[in-house]
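Heads up, one of the protein chains got dropped from this complex, but the rest are sitting where they should.
Then we have chain A:
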Amino acid sequence: MGQKVELACIIDDDKIYVNLVKKIIEIKKLSENLLIYKNGKEALDYFKEIMQNTTDEDKLPDIIFLDLNMPVMDGWEFLNEFIKIKNNLNKKITLYVVSSSIDPRDLERAKSFNLVTDYLIKPIELKKFEKIFEKTAA
């Protein structure tokens, strides 16, 4: 086993899914730590708070898995807000959009954001998860 991702972040309102991903990460030891937010706003609030204090950079995740359909602030809104603050973050953050939507328009729209590394359709296989984490850690 090579390098490991320090901090991963899941933004998703589906509790069962989040639990399952958590399990996968535990079993496969993909990341040291995990941040979980149930909508875009909670995640954004956290990031903004971190930005106040530049020494807290390791509290920023290396990888984000972002759901699209969420209450309060959905994935799209989060992306729009995240673009604004991303340049002020001194850390390379890999962002994956993860959704059960197979609507090609969603796919197109997600790819139109430069900061989106890829669009993943649920369910994601265990092997795929491992690959993604390996790539990010390398």
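In this section, a contact is a pair of C-beta atoms (placed from the backbone, for glycine too) under 8 Å apart; a residue touches a chain by one contact, two chains touch by 3 or more; residues count from 1.
Everything that follows uses one rule, which is that contacts and distances are computed from a predicted model.
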Name under which UniProt lists the unshown chain, selected from "Cytochrome bc1 complex Rieske iron-sulfur subunit", "2-oxoacid:ferredoxin oxidoreductase subunit beta", "histidine kinase" or "Transporter": "histidine kinase"
Residue numbers in chain A that touch the chain omitted from display: 14-17, 19-21, 23-24, 27, 39, 41, 69, 71-72, 99-103, 122-126
